[in-house]
Every structure is written in structure tokens, then in C-alpha cells.
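Heads up: the structure comes next, in C-alpha cells.
What you see is the complex with one protein chain gone and the rest in place.
Our next item is chain A:
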């Protein structure tokens, strides 16, 4: 259990840094989604299912979709 949460914590930190430093916005969005997804696992390990459900539906699901839709819209505006 301890090793699993340790690995998850490290991957969360690394993917957050990649999300900030990545040149392409698409990479940032995918990394942010990965961060949320791993946060869900760590919330379940910490026995907080309420927060885990909210993070899974809002953080990993809808926010990623909205970011992708915004990115698509921005790309169209910039290329004009």
C-alpha cells in the first residue's frame, strides 16, 4: 500500500511538471488529465470515496473535455 501511494505521488508530481513545461498545449491537457486520474486512485487509497467520485467525474472527465473543446476553438481562431 505504501509503495503504491509513493509511486502514485511521484508520477503525479512529474506529470504536473510536464503539464506546466510542455510546449504543446495538447500534451499539457493530457498530462493534467493523468494527474487527476492518479489523484482519484490516491483519494480511494486514502478512503475518501466522495472526493474520488467528484474528482473522477469533474477533474478527469468533464474538465478534460472542456479544455479540448476550448483548444480546438482557439486553434481555429488563431489560424484565421
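Just a few scattered comments:
Basically, a contact is a pair of C-beta atoms (placed from the backbone, for glycine too) under 8 Å apart; a residue touches a chain by one contact, two chains touch by 3 or more; residues count from 1.
Assume contacts and distances are computed from a predicted model.
Its UniProt record calls the unshown chain "Cation:proton antiporter", which is the correct pick from "Pyruvate dehydrogenase complex E1 component subunit beta", "Ni/Fe hydrogenase subunit alpha", "Cation:proton antiporter" or "Fumarate hydratase". Considering the whole complex, the residue from A:5, A:27 or A:54 that touches the absent chain is A:54. Where chain A meets the omitted chain, the residues involved are 49-50, 52-54, 56-58, 61-62, 65-66, 69-70, 73.
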